[in-house]
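Only one protein chain is missing; all other protein chains are in place.
Let's turn to chain A:
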Amino acid sequence: MPEAARDPIDEPLLAIQDLHAWYGESHVLHGIDITVPRGSVVTLLGRNGAGKSTTLKSIMGMVPQRRGSIRIQDTEIIDLPPYEIAPQGVAFCPEDRGIYATLDVKENLELPPRINRSGLSTDQVLDLFPNLRERLHSPGSKLSGGEQQMLAIGRILRTGANLLLLDEPTEGLAPSIVEQIGSTIARLKQQGYTILLVEQNLKFAMSVADYHYLIDHGRVVASYDRRTIQHHANDVLERLGV
């Protein structure tokens, strides 16, 4: 179990201030402010192209140009080279799952270096997602969408990171698998993980998250907690264009 479980819940594990990001000439994020308390699940809601994924990628250093402040615990990470960000205790699961086609399932699972000893062992990940055990030596490209998503989540649980960034983990999956992912996220939260989730599915987001940020045109336009989002669900749905 990660150390996070023992700490108070309202201390921010991740604090983003005035984050700007660019892809070439195009200015994508216009001063994002987000706080993710330790041990919480926070979602970024918004339409396609609002800047949700770019926010996650900016945290991981995968955006060519960015400015502002991103702090994990109390460490400023915006100037770190990309490969030094994961060791700060963060792990990323991209929208397209990021399964390598030239690596088999086991290699995919064991690719990210461990940050500390608190991560799951390969065996524990396979206990969590038994489907993967049978596919251990299949190439990553041969997995179904659901299996890929399990591999992508299992892979980051091995590292020992306690801050997980998940980009649309339910996208394109069958309802039964969405349910399974939901219960996995709830269980991870119980175990003390802190999760920042990009989601378009409001129902799913409301069922798992403590806090919500609504993002539009690269800015935070509203934020809610578990209670207030109930009152604004219709507004949010409208903003999401659903």
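Assume contacts are C-beta pairs under 8 Å (C-beta built on N, C-alpha and C of every residue); 3 or more make two chains touch, one makes a residue touch a chain; residues count from 1.
Just so we're on the same page, contacts and distances are computed from a predicted model.
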What is the missing chain called in its UniProt entry, if the choices are "Heme exporter protein B", "Amino acid/amide ABC transporter membrane protein 1, HAAT family", "Protein phosphatase CheZ" or "Pyruvate synthase"? "Amino acid/amide ABC transporter membrane protein 1, HAAT family"
Have a look at A:L14, A:I85, A:A209 or A:L240 and name the one touching the chain we're not showing. A:I85
Which one touches the absent chain: A:P12, A:G98 or A:G182? A:G98
Where chain A meets the chain that is not shown, the residues are 60-62, 81-87, 91-92, 94, 98, 100-103, 107, 110-113, 115, 159
